[in-house]
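Excerpt of the complex: some chains, original placement.
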């Protein structure tokens, strides 16, 4: 098991390394200013963010002023959106009544392109952090909500009947039966929402009143057509996304251990 | 102790417990009329909220016009051939984007979810690509494949790929191993097991992914049009309404209204299709087919 | 002034298709008053007279047009110099300026305050928040110079990026202290909200500040020198036409902007250039260098062609 | 304790493939009684059990538990489902599965854990508490389900073929366990089984159902000396006689 895990991890890195080498070669041959080679991008990233003093973990001021606020926004937005998605998803998934009342409105809101609502958000929340958080939450809540609702609706009927027969209280039913059996699907939604929150964080930094952030740096680079700058931002987002995803998977493995173990029964 | 004892005797609490258990087992589904009137009530309440916010001056009506005004404007837009042209263009981009995304993501998800070696090889690449925002990609995509419909469709595909991909992968993981073993024991190969067991059994979850993606695709279509659209599209319509002085908020929100309504209709259709295709799933769960 | 030796040289009003490398070109423009010259030239048949058929492509912001130009979807574009110089400086684009476009005229740009605002004079702007369309662009560049000239420390100003449609709500909501407006918003804000003008960012050192122009890539220019010359003439001729004739401008505005005929009749127009002048453009590049937005100096003259109209 | 009046149930009523599972079934069970139900496969036994537990609403007739009409699950009731493996919660350890219903009782955590351990011990699974259900064999899972019901100490216990997956020896031990528990805690037990010997051995009464739609075709009082004993009881002439009697009744309604 463990050794197999190590081997796949090594394999993944080898694949990645090969791809980066290919990318480097291809961009060098093509020589397009739009596609700088990865080495250029990395140099730029280093100069921009990671050439700081050791006591600041090598972060430059630019990094501290942009990356950290971005991550903070993202984390807060993700937490809020995920919580709202889980709560609403459970409500909609469990109560036919709540579903009926909310379904139409939620589906309506889900389809709305947030950029069209910037003015409304602005009027409601004002500039800056509050608006950005609202924006992130509004965008990421849907995958969590839909997947949670779906999961809550498809709890094994015999589990519900068992709970009912033993007269579990509403809270116990929810906490010990419905939520655990919804978890696998909920996690699919959360994982989507996590990467989405990174994306929407960038979007939110295009909003009026933004003065820092990774997204802000990307747009800034974009408006002056600083291609290595854009690429540096893109790669940083990729790396962050990758790391966050790995973190997420660790959490998932802890929470869904039973699920994975039970699934491994079948030889792949 | 006493409190706990009281709690157990409290008929009110007991009643609640029963209600919740009943709801969960869906013993008594409400009639269709009740359900639709509830939906209507929900929508009306939402509209009333907007109406009130505007009328009472809670929010400056210049920036959030009352619901009646928005809907009124939305209705008159229907008679505007220019708007219909915009709508049609967006619809096309949406449909193409979603279709292509599904055609790529489902097979890819099946592949990643069932062949560990490919999963291992692709995982890191996928995870690096996933968090790249489409806005950041616009100039690059525009440079490589040009602007116009293909730009929108590419971005829509890129964004709506993920919900389907992830839901397919997670769906595969939830397949009962014993069901797979059953088929395997009859000598069926991995492909047959995939197609005959894993796919149907995770199909309800995959379609949830498609439903999610349908919403994402819609958002991306219109957003891309707002940010970088040329020519036609609801997003272009919204963009131009926004740069007028003063901004034509009623137009913007009327456009939003139609987008939202379209989202509701698409979702309802997909849910109906799901219920039809996966009757076994819903019937088994005790829902009325 | 003329290119090839065997083909007939192109006089100021060449016959249709006379020796042009191509006759149909696409030009990206913005849905803003500044791009009016192109539309006037089309409307008045000035391109036709040069043997050109020009199709405008409206984009929402000029950086978007750069990839289109690089992959050949369009031939030229209308863009603001600050963005263009920055792109040129970064090496993303080998810039060629085909013709000057617009310059700020008095009152076409304005720093404004709401009637009840404590901001009365330029000095009151210190430490205040002001919107710009895009950060690090011509708005800041010009205002910085004007503030200096007015003894205001430009470093104390906090700029926030606010898209066009959100300026009004942010302003009314108190998110920005003073609004940096262009036309037609200046007119609208004065008329409907009683907003007061605090400062003209295109006055003093920044008077007639060049904002945008028609540009292409050097590569395109090398391939199509005659088209470039013909294009320049048509734009300059349109500029001349527009100098004393509001109506030709007002007539085209509703076709590509969201400005209706009534507003079009009252707004303040920018100056539309009827000739190219490297000296005034050099000012933009120099100020950018001063603001460290450029990594090295740009000699603007080398990017421009001599004026052939006349 | 339990009265069933003219019960009937139709699945999928109205639809073309409606199924009439129970028809006009009458039954009453006294407090403390252990009633065995036997009947052909698919006749409606599980349906009957589900109705008593308030898990489905029968389409006709009435069920009363301790005098009140069953609309929802009555208090102090435990069920061992036929599909035991699906009724265990895969995300909980075996011990947690057993302890879960005890939260409804006034028990603190330690008490719950002890009660769960005791119940698991009584079904021979003292070492399995920390495992997860998927790590157990079929018979072990079934015993976990039984332990869960036993630990709950219900006043009415419904068991649907509870010993179907365990070996002969364990089965006998579990039968005796049920008898013992019933005696100690004054439970009323309704037990569905296909094993005719078993029904006579553990039952105070054996009710035989007809094939679908189910109704009662036989109701035999078992008057064997208490305490029952696996060897002597099964040798008792009344046992042999009763078992033959039940066998005849069931056979008259077989399915194949």
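Chains: A, B, C and D, in written order; residue numbering restarts at 1 for each.
Note that in this section a contact is a pair of C-beta atoms (placed from the backbone, for glycine too) under 8 Å apart; a residue touches a chain by one contact, two chains touch by 3 or more.
A quick note: this is a predicted structure, and the numbers were derived from the prediction, not measured.
> Across the entire complex represented in this structure file, what number of copies corresponds to each chain label?
The complex described by this file is made up as A x1, B x1, C x1, D x2.
In this section, only the chains that are shown with their structure count from here on.
> From the centre of chain D, which other chain's Cα mean sits the farthest off?
Centre of mass proxy via C-alpha means gives C as farthest from chain D.
> If I rank B-C and A-B by number of C-beta contact pairs, which comes first?
Answer by contact count: A-B.
> Counting in whole Å, what is the centre-to-centre distance of chain A and chain B, each centre being its mean C-alpha position?
Each chain reduced to its C-alpha mean, chain A and chain B end up 17 Å apart.
> Could you please state the distance in Å, as a whole number, between where the Cα atoms of chain B are centred and where those of chain D are centred?
Distance between chain centres, rounded to whole Å: 45 Å.
> Hunt down the residues of chain B that sit against at least two other chains at once, touch-wise.
Expected reply: 21, 25, 60, 63, 139-140, 143, 227, 242, 247.
> Please output the residue numbers of chain C that touch at least 2 other chains, ranges allowed.
63, 66-67, 70, 163, 165, 169
> Along chain D, where are the residues that touch chain A in the complex?
50, 53-55, 72-73, 75, 77-79, 81, 83, 86-87, 89-92, 100-101, 103-104, 132, 134, 148, 152
> Show which residues of chain A lie in contact with chain D when the two form their complex.
Contacts found on chain A: 156, 158-159, 161-162, 164-169, 172, 176-177, 180-181, 183, 258-259, 261-262, 265.
> Can you check the complex and tell me which residues of chain C touch chain A?
For chain C paired with chain A, touching residues are 61, 63, 66-67, 70, 83, 86-87, 90-93, 131, 134-137, 158, 160-163, 165-166, 169-170, 173, 175, 293.
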